[in-house]
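All protein chains but one are shown in place.
Presenting subunit A:
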Amino acid sequence: MTDTNVSFVRTEQIPPSPPPAAEAGIVKWMRENLFSSILNTVLTVIAAYVIIRLLMGIVPWFANGVWEAGSMRECRDILAGASGACFAVLVDRWDHLLFGFKYPPEAYFRIVIALVLLLVAALPVLFQTVPRKLLLFTGLYPFIAYWLIWGGSLWTPLMLLALFVLTAMVYRLIGEQISTDMRKIAAAVVGLIAGVGLAYLLFIGAGELGFIANSIGTSGALNTVAYGAFWLMSGFTYLFFIPMGIFVGYAIYNSYEGGGLVSVVTALLFLYAALTFVFGPVSDGLASVVGLELQAVASRDLGGFVLNMILGTVCVSLSIPLGIALALGRQSDMPLIKGVCVIFIEFIRGVPLITLLFVANVMLAYFMPPESNFDLVLRVIIMITAFSAAYIAEVIRGGLAALPKGQYEAADSLGLNYAQATRLIILPQALKISIPGIVNVAVGLFKDTTLVSIISMFDLVGMIRGPIQNATEWIGVYWEVYGFGAMLFFVVCYGISQYSQWLERQLQTDHH
């Protein structure tokens, strides 16, 4: 038997020492990452060659760039055959690229103020640590921004704001503050108005459907089918306009005990009535007493990168709540709500955005009464919002589906009602899971705002493609302007992406 000693006790610590020179620093890194095998060495050499060639092309182009010139011809004269960019176009058309070519230059400062205020308004939404009181400003911001950008009388946004506040007060009054008996009376009145109103609308709609059927006529097989279909729809609507009115009216009356549906419908009716009958006269009256006017700018005159920013900001901030509502609606137990949400989402997702924009531009005008003045930018905002809301709804549905059933059960078992459980337990978690997907849609949406250039709106791309490239002095300019456009979009999109990654880290609550 050999004498093996398994027992061992260390009596002295081994002092730390630096690694061998070849195992540390840049030499080690290069050996491991660039020259670890023959193949990698060859690839490294080829890649280095390509990079150097690219730089040899690009660096002089930037370095020789001409910043002061009145036209492409002047640029070429200055460069005298050398390779170089003509950045002078950016200097010359700086205002046009940012603000469009029809926005009054003396009002540019209003847009700048609106954008700076946007940053302030966004702070409390983006960062939890910002004092919550700033949210009040965020709530006011849309009205301020509207006034700054579109101009006109301050009374218009102020009246709108007042109406929204009043509507919210009506909602709370009916929903929470009056007695059940009072609410019962209110529910009866509102149910009656809503029921009769709906029946009337359906009656008119049935007539319209019949009118469309007649105007299609029966010549040709396809027309006959359409003719039949429209008459069928018209007949159904005639058959059901009274029952539908009674049904909806009764449903509203019946909900007086819970208060939810009654207060929503009352508030909406109030808003509708106030907008139709009070809004115009009162704001005109106030404007005639005290002006508070800014030079009014038509929607058609908005343009440049600012138009992309406006469309992007408004559509993202509208489509997230709408997307949440659609996602929750799609999970609803109520077949009507679920059906409406599914049809909306599936229809919108099945149609290209550009089609919706054409509809916004051209088709809607056919359906609207001729005297109605439905702003083009508003139409475009509705379409882009609807489009991205459908996508966001599906992203959030994924987040909702990823939550364990136990979360719903725990919320239920504590006695939280649907609204509380959704707002406090389900959505915070589902939205956190959905952040990457939502950001994906938001970034996509922001870039898709350039599609409005196709329906002859002069956003950044529209400006470049139209007034700038077609100007006689700047014919042939290409890389400079599109590169600049790409850079602007990249800065914003990369910023959004970085923010979302930061937010995800912030919301991580386990293992730290």
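By our rule, contacts are C-beta pairs under 8 Å (C-beta built on N, C-alpha and C of every residue); 3 or more make two chains touch, one makes a residue touch a chain; residues count from 1.
Convention: contacts and distances are computed from a predicted model.
Colleague: What protein name does the UniProt record of the undisplayed chain give, "High-affinity zinc uptake system membrane protein ZnuB", "Acetate CoA-transferase subunit beta", "Glycolate oxidase" or "ABC transporter ATP-binding protein"?
Modeller: The UniProt record for the chain left out of view names it "ABC transporter ATP-binding protein".
Colleague: Out of A:A48, A:L232 or A:L414, which is the one that touches the chain we can't see?
Modeller: That would be A:L414, which touches the missing chain.
Colleague: Of the residues listed, A:A298, A:L424 or A:A486, which one is in contact with the missing chain?
Modeller: Considering all chains, including the one not shown, the answer is A:L424.
Colleague: Going by the contact rule already stated, which one of A:S7, A:T472 or A:T509 would touch the omitted chain in the full complex?
Modeller: The missing chain is touched by A:T509.
Colleague: On subunit A, where is the contact patch with the chain that was removed from view?
Modeller: Where subunit A meets the chain not shown: residues 258, 404, 406-407, 409-417, 420, 424-425, 428-429, 432, 507, 509-512.
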